[in-house]
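What you see is the complex with one protein chain gone and the rest in place.
Just so it is clear, A, B and C label the chains in written order, and each chain counts residues from 1 on its own.
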Amino acid sequence: MSSSQLIRVAVAGASGYAGGEALRLLAAHPFVEIGALTAHANAGTGLGEVQPHLRGLAHRILEPTTPETLAGHDVVVLGLPHGASGQVAAQLPDDVLVIDLGADHRLESAADWEQFYGSTHAGTWPYGLPELLHAPAPGADVAAAPRQREKLAGVRRIAVPGCNVTAVTLGLQPGVAAGVVEPTDVVAVLANGYSGAGKALKPHLLASEALGSAQPYAVGGTHRHIPEIAQNLRAAGAPDVTLSFTPTLVPMARGILATATAPLAAGADPEQVRAAWEAAYADEPFVHLLPEGQWPSTAMTLGANTALVQVAVDAAARRVVTVTAIDNLVKGTAGAAVQSMNLALGLRETAGLITEGVAP
Amino acid sequence: MSSSQLIRVAVAGASGYAGGEALRLLAAHPFVEIGALTAHANAGTGLGEVQPHLRGLAHRILEPTTPETLAGHDVVVLGLPHGASGQVAAQLPDDVLVIDLGADHRLESAADWEQFYGSTHAGTWPYGLPELLHAPAPGADVAAAPRQREKLAGVRRIAVPGCNVTAVTLGLQPGVAAGVVEPTDVVAVLANGYSGAGKALKPHLLASEALGSAQPYAVGGTHRHIPEIAQNLRAAGAPDVTLSFTPTLVPMARGILATATAPLAAGADPEQVRAAWEAAYADEPFVHLLPEGQWPSTAMTLGANTALVQVAVDAAARRVVTVTAIDNLVKGTAGAAVQSMNLALGLRETAGLITEGVAP
Amino acid sequence: MSSSQLIRVAVAGASGYAGGEALRLLAAHPFVEIGALTAHANAGTGLGEVQPHLRGLAHRILEPTTPETLAGHDVVVLGLPHGASGQVAAQLPDDVLVIDLGADHRLESAADWEQFYGSTHAGTWPYGLPELLHAPAPGADVAAAPRQREKLAGVRRIAVPGCNVTAVTLGLQPGVAAGVVEPTDVVAVLANGYSGAGKALKPHLLASEALGSAQPYAVGGTHRHIPEIAQNLRAAGAPDVTLSFTPTLVPMARGILATATAPLAAGADPEQVRAAWEAAYADEPFVHLLPEGQWPSTAMTLGANTALVQVAVDAAARRVVTVTAIDNLVKGTAGAAVQSMNLALGLRETAGLITEGVAP
Partner (left out) sequence: MSSSQLIRVAVAGASGYAGGEALRLLAAHPFVEIGALTAHANAGTGLGEVQPHLRGLAHRILEPTTPETLAGHDVVVLGLPHGASGQVAAQLPDDVLVIDLGADHRLESAADWEQFYGSTHAGTWPYGLPELLHAPAPGADVAAAPRQREKLAGVRRIAVPGCNVTAVTLGLQPGVAAGVVEPTDVVAVLANGYSGAGKALKPHLLASEALGSAQPYAVGGTHRHIPEIAQNLRAAGAPDVTLSFTPTLVPMARGILATATAPLAAGADPEQVRAAWEAAYADEPFVHLLPEGQWPSTAMTLGANTALVQVAVDAAARRVVTVTAIDNLVKGTAGAAVQSMNLALGLRETAGLITEGVAP
């Protein structure tokens, strides 16, 4: 696709946080023209009422989400509740690029889907994490590992990863691909901003409950992102994955700080560990291994499509410890969507995306 | 200046919050090449250590702030402490555009400067608030009022306004220019994010003191932004200005929410009030009057060069009440610098600037 | 009442923030035994589920709010929505002390009530702000002004003030009583924690909207606390009151920082101003004028029944500026209830109340 013709993108679910962030990024994309904006309960409302920060689109009116309103676009981004995206996508032509910000098409295993989501699996779409490592050939360096971006060229369906999944995967996959960590006893604990929970009106999401407090949720192996992380680490070369995963809500609107640790593989040393992470991310535009000794904060990535990763070896604990910071709505959701869209459409992968966080 | 050749910009004081934000915006500017980055105590350090969110510049090394390091640039942005900018500017050629993010050259009155800053006045530079209204001709509509942007074309020195000043001025000036408010008893109280206080290590700026708390500062007529606000309202047509001004620090990193109120002028009615604000901002790219009944929040402007304004008439109190939200580091500082730079250099005023806030 | 027998207190609306805070304070009161806890939608639920911070009461079950469940108590505290308290109180014996945390019985003027609340006035109860000054005799010192506490001895109905009202009243009333400020053009702007808005599930109260942002509400003369503030300042001696009042939500769970300013009276000087505030609060156990130059923060009062006040004269603006910090749920609500209860029952006024805030 030539960049001289604009890509026409519709966003369904434009009144939610994910949809709104997709719009924020698309509005700054040099090759995109924003088409229909649709919603369910908010159909008929001006976007300026529900997303007042999107100044350039404040005059736009939300339409209902129907095949008609979504017709005539090159790309349709879906920010819908579980279970809705498959149905909408089925009504769209095959040559329209459909990008699902939701979970419906992420998992390859129908059994995993049914166990964690409790409904019938809707099928698997190409996975929108361009930096996902695929197991390198035996003996090959991690730098030479195939990456997911190669699988995204020309696709017309994309399943954007879960935000926590992206953080934990990016933190640990170099060690898995290089064989320097054992993925059989991974432990991940995350500090999460509240926007990851969406706009639903639930008591524990009230400001009064959040301010000055930290609270966990979905503890003990129940979180739906668990099978997706395992799927990614298996893709990176893990024969089997065991994962303890605990997200904790902390008083910030955005951001994920994922601390993920795995046992150091027998015989692996700190130099090999660092080399694996360096090899994985040396050429990545959006995933940066920080210099030794510098640790990421979520503010460094606010509003940017950046993942910042650091890794250390705790010799006494015989564990590799990684910390990864992302903005859950950008690299964790809408930025991944735009990055994957760029790859699918043959655009420069970085088009319309920035790496500079809004800090402090 | 043609946009086909890049403008080479140096930033002095690149390790501070204002300098860092200037870099964040300049890095996204399509017509800018970032030149020297200089600092004082941090000279010799990598920018990645002190501004780790600026990923694209992380490899750059901070140089000392000297005439030599600043030589050879089209634009020099100064994010320096009070009193330093005049000296640096004097060492730069007259045809270099020097943009001072600090206070040294904002005030026209040497007496005001001496009273509020306690030192010798360094002279006045063209004022970098393009939307500043100048008193319209008698009987003319506010829409026809001259604006400061007209005075910025071709200038080579710019004094960027104080962040609080921008918020209060934008909130009240339409009413002053239209004669529908009395500027003789203005009261402004602001909710301020902490980044406005800079990186100085002071006890009341510690996170433990800030989190979960609100605290005022510079109460009772002592804040240095008072004479600057008065100067602006006089420019907009006020024969005399009396201002009570109280900033309060609230637990956010960025943002100013300025509540500014002035007596309703005798004979003025709510329709005239709304008309004045509409006339002032209908065509402004970065200052938006919200639809009636919608009030701004600072999050709507986070990271954006946007000021959101709302106005209401409190008939019982016989006052006009305005609320203005800006990001203190963008429209309040670095965004105003870039916007003014664009005007000075004959570029499109909006080049490199965005209006969409990073919300939620 | 002798302190050797415990006072039996019921709390209706025990699942809300105000009711929960009343329970927190009452649980620490040396002369109180907590009786029935009632709720509406949460009746039948364990208190530990909805107020898990109240460890000593976690095993208690919420009962429905009925005359039967509330029978047999010395005191009934009502934390109910507008309009409900009058009905409940009417069903309770006259010799039961009923303390209404809500607004129903605060206003003396039925016209004010109807204008601001849009319903029929339910009558006026003794007002639970013990420090409220009543106009001193002509020529008398403020220290000698009658205070509201004198009117609370033995009463059996108490209307607890609105939280914003308490903050603004305490800030300004000394100047009104002493005649050193003009109450005809009061301007008050408040930084408010979110708990003041209660537990209602509204979009603008979501954590994602609150974190990192400030937003005003009820701007332009519509807030229901306006007539109540005016009523108080009239009690303190103002013949007439004009008030511009703007609350702003800032990212903290608790706390009000009220900046309230009024014109300096003709002929008044800074010494007279300071003397008025000192005279008003020198002997108050819960309202403290800070030493000159020290300004309050809300954290200083967190969890405590303390109001911290500071005052300055802005000579150039010809205004007196006051800043008052309280915890909206303690001195602003439940602490005022306990303090007033103590007075009504003849207990030591400070029983069960603390002045030390939980800071930092």
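Rule of thumb we're sticking to: a contact is a pair of C-beta atoms (placed from the backbone, for glycine too) under 8 Å apart; a residue touches a chain by one contact, two chains touch by 3 or more.
Since the structure is predicted, the reported quantities are computational estimates derived from the model, not experimental observations.
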Touched by the hidden chain, restricted to displayed chains: A, B, C
Identified contact with the non-displayed chain, of B:75, B:152, B:190 or B:210: B:210
From A:72, A:216 or A:346, residue that would touch the chain that is not displayed: A:216
Which residue of C:65, C:173, C:301 or C:322 touches the chain not shown here: C:301
Omitted-chain contact residue, chosen from A:110, A:153, A:282 or A:317: A:317
Residue ranges of subunit B at the interface with the undisplayed chain: 17, 193-195, 197, 199, 201-203, 205-213, 251-253
Residue numbers in subunit C that touch the chain omitted from display: 17, 20, 24, 27-28, 48-49, 51-56, 58, 194-195, 211-212, 253-254, 288, 290-291, 294, 296-297, 299-304, 306, 308, 354-360
On subunit A, residues whose C-beta touches the chain left out of the figure: 185, 187, 189, 191, 206, 208-209, 211-217, 219-221, 226, 242-246, 248, 250-255, 257, 259, 261, 263, 295-300, 302, 310, 312-319, 321, 323, 325, 359-360
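Just so it is clear, only the chains that are shown with their structure count from here on.
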Chain nearest the overall C-alpha centroid of the shown protein atoms: B
Identity of the chain that, by mean CA position, is farthest from subunit C: A
Centroid spacing, where centroids are CA-atom means, of subunit A and subunit C in whole angstrom: 46
Chain centre separation in whole Å, for subunit B relative to subunit A (CA means): 35
Shared interface positions of subunit A, touching two or more other chains: 17, 194-195, 211-212, 253
